[in-house]
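Rest of the complex left out; these chains stay put.
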Amino acid sequence: MTIKPLADRILIKMQEAEETTKSGILLAGSAKEKPQIAEVIEVGPGGVVDGKEVKMYVKKGDKVITSKYSGTEVKLDDQEYTIVRQSDVLAVVE
Amino acid sequence: MTIKPLADRILIKMQEAEETTKSGILLAGSAKEKPQIAEVIEVGPGGVVDGKEVKMYVKKGDKVITSKYSGTEVKLDDQEYTIVRQSDVLAVVE
Amino acid sequence: MTIKPLADRILIKMQEAEETTKSGILLAGSAKEKPQIAEVIEVGPGGVVDGKEVKMYVKKGDKVITSKYSGTEVKLDDQEYTIVRQSDVLAVVE
Amino acid sequence: MTIKPLADRILIKMQEAEETTKSGILLAGSAKEKPQIAEVIEVGPGGVVDGKEVKMYVKKGDKVITSKYSGTEVKLDDQEYTIVRQSDVLAVVE
């Protein structure tokens, strides 16, 4: 069973705090917005969103930095995921 | 007697908590937004909405994840339904 | 004496609670928005609204579900009506 | 001395409560918005408003239903008037 994000949305999986430390990246969240590193699991098809053509440039497997509050959390087979819009992805970590 | 959603709206039926557990999907709602899994019962015709052409890509029978607060609840023949805009559908579960 | 709605507005008449029960439809309103079933009495001509062309697809006699708070109530010859925009009509009941 | 409304604005004169009763029309205002019947006294020229072409379809002498709070009250020669945008006119009473 899989979750297919629609339109300009992507399904991401937050990295554990431990992993995050190992990779040498720590996120200092401001009071307003708690940023997070996550892996991209599924990418929506893009297309016309609110009357504007959106192309998806984020790919499965990308490690991305997002702002947590814009997404919706979902649990599937005991794993927690988040669905966010591509425009909520701030950067790719390489 | 049936309910025909207009424009870019769809009629959905929330899945019972039991069913949701059986399918292995649980939703962890944030404080702001309580996401839900639902079955699509009826799909509006799409067309020009607020001056922009909207194509319907959600189909009858789809299992979808939505944000509850954007919809309107309706009861028909003792069954509860919700009317949401297609843009409130975050993902399809397959 | 009649009320002719302008632009993309329609004149509707809420159905009595009794009728609603007989037809088997009950509406569970959320705290934010009290939905209602109503009959369409008059339909505005449509046209350019806020710079966008609006076509009217709701017809006289349609039974519709709307969100109450977007409309304006009017009393004519002891009958109560509501004027709403067509975009506030969520669905047609058939 | 006359008041010439600009752009998409019209000058209206609210009808007295007495007249309103005689014509058989009573308005039940919601808490948020107090609707009123008024006579159109002057109509602005229309034209480009906020980058969009607006045509005036309301005419001098029309009896109209408006939402009071969107207008500005003006007193001229002991008579009270209101200036509203045409888009604040909900319906014409015939």
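Side notes on the structure shown:
Each chain gets a letter, A, B, C and D, in the order it is written, and its residues are counted from 1.
The working rule: contacts are C-beta pairs under 8 Å (C-beta built on N, C-alpha and C of every residue); 3 or more make two chains touch, one makes a residue touch a chain.
Values in this document were obtained by computation on a predicted structure and should not be read as measured data.
Of the identical chains making up the complex in this file, 4 are positioned in the shown model, whereas the full set numbers 7.
Here is the rule we use: only the chains that are shown with their structure count from here on.
Once the centre of each chain is set as its mean CA position, chain B and chain C turn out to be 22 Å apart. Chain contact topology: the protein chains form an open path, each linked only to its neighbours in the line. Annotation, chain-chain contacts: A-B, B-C, C-D (touch as defined at the top). Considering their complex, residues 1-7, 9, 11, 44, 47-51, 69, 72-78, 80, 83 of chain A touch chain B. Listing the residues of chain D that touch chain C in their complex gives 23-30, 32-33, 35, 51-55, 57-58, 65, 67, 87, 89-94.
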